[in-house]
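Missing here is one protein chain; the remaining ones are kept as they sit in the complex.
And now, subunit A:
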Amino acid sequence: MEIVLSAAIGVLAASGAWLLMRPRSFQVIVGLCLLSYAVNLFIFAMGRLTVGAPAIMPKRGFVNPDAYADPIPQALVLTAIVISFATTALFLVVMIAARGFTGSDHVDGQERAP
(Lines give C-alpha, C1' and ligand atoms only; values in the text may rest on other atoms or scores of the structure.)
Protein backbone atom coordinates (compact mmCIF):
# COMPACT_ATOMS: atom_id res chain seq x y z
CA MET A 1 0.00 0.00 0.00
CA GLU A 2 2.85 2.36 0.86
CA ILE A 3 4.47 2.00 -2.53
CA VAL A 4 1.20 2.64 -4.37
CA LEU A 5 0.42 5.75 -2.35
CA SER A 6 3.92 7.18 -2.60
CA ALA A 7 4.00 6.51 -6.34
CA ALA A 8 0.65 8.26 -6.70
CA ILE A 9 1.88 11.27 -4.74
CA GLY A 10 5.07 11.35 -6.76
CA VAL A 11 3.32 11.17 -10.12
CA LEU A 12 0.78 13.83 -9.14
CA ALA A 13 3.47 16.16 -7.79
CA ALA A 14 5.74 15.67 -10.80
CA SER A 15 3.02 16.31 -13.35
CA GLY A 16 1.75 19.24 -11.31
CA ALA A 17 5.19 20.81 -11.12
CA TRP A 18 5.72 20.31 -14.85
CA LEU A 19 2.39 21.88 -15.74
CA LEU A 20 3.09 24.77 -13.37
CA MET A 21 6.06 25.76 -15.51
CA ARG A 22 4.03 25.86 -18.72
CA PRO A 23 3.18 29.16 -20.38
CA ARG A 24 -0.61 28.70 -20.73
CA SER A 25 -2.68 29.83 -17.79
CA PHE A 26 -4.95 26.80 -18.11
CA GLN A 27 -1.96 24.51 -17.73
CA VAL A 28 -0.83 26.47 -14.68
CA ILE A 29 -4.15 26.10 -12.89
CA VAL A 30 -4.40 22.38 -13.67
CA GLY A 31 -0.83 22.03 -12.41
CA LEU A 32 -1.75 23.79 -9.17
CA CYS A 33 -4.76 21.47 -8.74
CA LEU A 34 -2.62 18.37 -9.25
CA LEU A 35 0.00 19.67 -6.83
CA SER A 36 -2.62 20.32 -4.21
CA TYR A 37 -3.97 16.77 -4.62
CA ALA A 38 -0.46 15.47 -4.11
CA VAL A 39 -0.02 17.62 -1.02
CA ASN A 40 -3.37 16.53 0.41
CA LEU A 41 -2.48 12.86 -0.02
CA PHE A 42 0.90 13.57 1.54
CA ILE A 43 -0.65 15.17 4.62
CA PHE A 44 -2.97 12.22 4.90
CA ALA A 45 -0.05 9.80 4.70
CA MET A 46 1.74 11.64 7.49
CA GLY A 47 -0.85 10.23 9.90
CA ARG A 48 0.47 6.75 8.98
CA LEU A 49 -1.54 4.39 6.83
CA THR A 50 -4.12 2.22 8.55
CA VAL A 51 -6.84 0.04 7.11
CA GLY A 52 -10.33 0.03 8.50
CA ALA A 53 -9.46 2.01 11.64
CA PRO A 54 -11.89 4.71 12.76
CA ALA A 55 -10.53 8.15 13.58
CA ILE A 56 -12.95 9.02 16.37
CA MET A 57 -12.48 7.40 19.73
CA PRO A 58 -15.27 6.51 22.13
CA LYS A 59 -15.85 8.97 24.90
CA ARG A 60 -15.19 7.04 28.10
CA GLY A 61 -12.88 4.34 29.25
CA PHE A 62 -9.47 3.21 28.09
CA VAL A 63 -8.94 3.01 24.37
CA ASN A 64 -5.99 1.50 22.62
CA PRO A 65 -4.65 4.25 20.36
CA ASP A 66 -3.15 1.68 18.02
CA ALA A 67 -6.60 0.61 16.92
CA TYR A 68 -7.49 4.10 15.75
CA ALA A 69 -6.30 6.28 12.88
CA ASP A 70 -4.67 9.62 13.70
CA PRO A 71 -7.49 12.16 13.41
CA ILE A 72 -5.33 15.30 13.16
CA PRO A 73 -4.02 14.82 9.61
CA GLN A 74 -7.57 14.14 8.50
CA ALA A 75 -8.70 17.43 10.01
CA LEU A 76 -5.73 19.18 8.42
CA VAL A 77 -6.52 17.70 5.01
CA LEU A 78 -10.09 18.92 5.30
CA THR A 79 -8.90 22.45 6.03
CA ALA A 80 -6.29 22.30 3.28
CA ILE A 81 -8.86 21.12 0.73
CA VAL A 82 -11.26 23.93 1.58
CA ILE A 83 -8.56 26.58 1.45
CA SER A 84 -6.98 25.39 -1.78
CA PHE A 85 -10.40 25.08 -3.37
CA ALA A 86 -11.22 28.69 -2.49
CA THR A 87 -7.87 30.09 -3.59
CA THR A 88 -7.99 28.13 -6.85
CA ALA A 89 -11.41 29.59 -7.59
CA LEU A 90 -10.02 33.05 -6.90
CA PHE A 91 -7.06 32.36 -9.15
CA LEU A 92 -9.42 31.30 -11.91
CA VAL A 93 -11.25 34.61 -11.66
CA VAL A 94 -7.99 36.55 -11.95
CA MET A 95 -6.99 34.45 -14.94
CA ILE A 96 -10.23 35.20 -16.72
CA ALA A 97 -9.74 38.88 -15.96
CA ALA A 98 -6.20 38.73 -17.32
CA ARG A 99 -7.48 36.97 -20.44
CA GLY A 100 -10.02 39.75 -20.88
CA PHE A 101 -7.44 42.50 -20.47
CA THR A 102 -4.73 41.08 -22.66
CA GLY A 103 -6.62 38.91 -25.12
CA SER A 104 -4.11 36.13 -24.60
CA ASP A 105 -4.00 33.12 -22.35
CA HIS A 106 -0.23 33.34 -21.98
CA VAL A 107 0.74 33.88 -18.34
CA ASP A 108 2.73 36.99 -19.29
CA GLY A 109 -0.16 38.42 -21.26
CA GLN A 110 1.69 38.20 -24.58
CA GLU A 111 3.31 35.52 -26.65
CA ARG A 112 7.04 35.31 -26.52
CA ALA A 113 8.56 36.45 -29.81
CA PRO A 114 9.83 33.40 -31.75
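To be clear about the criterion, contacts are C-beta pairs under 8 Å (C-beta built on N, C-alpha and C of every residue); 3 or more make two chains touch, one makes a residue touch a chain; residues count from 1.
Definition applied: contacts and distances are computed from a predicted model.
J.: Which one, "Na(+) H(+) antiporter subunit D", "Putative GTPase ArgK", "ABC transporter ATP-binding protein" or "Secreted protein", is the UniProt name for the chain you do not see?
T.: UniProt protein name of the non-displayed chain: "Na(+) H(+) antiporter subunit D".
J.: For subunit A, which residues lie in contact with the unshown chain of the complex?
T.: 20, 25, 28, 32, 35-36, 39, 42-43, 45-48, 72-73, 76, 79-80, 83-84, 86-88, 90-91, 94-95, 97-98, 101-102, 107-109
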